[in-house]
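All protein chains of the complex are present and in place, except for one that has been dropped.
Right, subunit A next:
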Amino acid sequence: MSMQSDMSQSVIGADAVKRSGGRGKVVLSEGKKAERKLGLMLIAPAAIVMVAVTGWPIIYSVWLSLQRFDLRFPEKQAFVGLENYGTVLSNGYWWTAFGVTSLITVVSVVFELVLGMGLALIMHRTLVGRGLVRTVALIPYGIVTVVAAFSWRYAWTDGTGYLASLFGQDQALLTQRVPALAIIILAEVWKTVPFMALLLMAGLALVPEDLLKAAAMDGANGWQRFTKVMIPVMKPAILVALLFRTLDAFRIFDNIFILTSGAQNTSSVSMQTYNNLIKGLNLGIGATMAVLIFITVAIIAFVFVKLFGTAAPGSDQEGRR
């Protein structure tokens, strides 16, 4: 996705240069035309492969979602139109999972943003052992999620875990819904704060030191400099970080799979899709869920780009994009 947007940007950039040079109509010389043709031909294989790799599975999923297709009942396979969507959207389990997923997404992204910003400021401001501080801060992100999830699970297992024993005996927190969700969110936040911090640190680097000094001269205190100077300048970076994390968080799977396997209504939409596809072998319903997740993710991305992208103060070209 980022690759695509980069490409479109550079293409627009090239057009703009040409237009400003040629004033209106773009007249290309023979050589330029041949060059452009060659260029198109050179990128064609990559473009075709990309479309085939990303496009075909999406189309196939949509096609599967319109069928009754259960691997265990091969002879009952049939085209059913939108029936699968009716089944899923009128189902209580789906909406429970949707609610749980949304809750996890919102809560974990809020925590990640706040903690990530703090970590980014620390990493940005450290004077001593900068490399060491950054490396240490990034360790959680470097650990494979499944491995981290297993260590969380053992830590919270009643009787053997060091964290479980802090909360008293016979608690089995992972088997109660609210504590289990809290633990899932904790594992998510612990894991991805460094990633958030990394993205935000790139934004912090954009804030000119002069601007901060000027603000300080004008009498702005630390908090004011943070909210009135740094945040507006960093906005594009914050937006990108939030967008990435929200999309990621909405597709949460591995932490839940290891920590609770979806018991006690802690299933996320991705878990449920997996259960219907891989355990249930019901390709129709599973594909329907996959398409619904795709649509939700697309809506989230659209809302982010359209709403926050243009309406926030201090936004310019970069914010609008």
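Keep this in mind: a residue touches a chain if its C-beta (ideal position, glycine included) is under 8 Å from a C-beta of that chain, and two chains touch if they have at least 3 such contacts; residues count from 1.
Quick note on the criterion: contacts and distances are computed from a predicted model.
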| said: Not counting the visible chains, the remaining one has a UniProt entry; which protein name from "Maltose/maltodextrin transport system permease protein MalG", "Multisubunit Na+/H+ antiporter, MnhB subunit", "VWFA domain-containing protein" or "ABC transporter substrate-binding protein" does it give? | reply: "ABC transporter substrate-binding protein"
| Full-complex contact with the absent chain, from A:147, A:214, A:281 or A:295 | A:281
| message | One chain isn't shown here. Among A:31, A:74 or A:142, which residue touches it? | response | A:74
| said: Could you pull out which residues of subunit A are in touch with the chain that's been left out? | reply: 70-74, 76, 87-88, 91, 93-94, 170, 172, 175, 262-265, 267, 272, 275-276, 278-282, 285
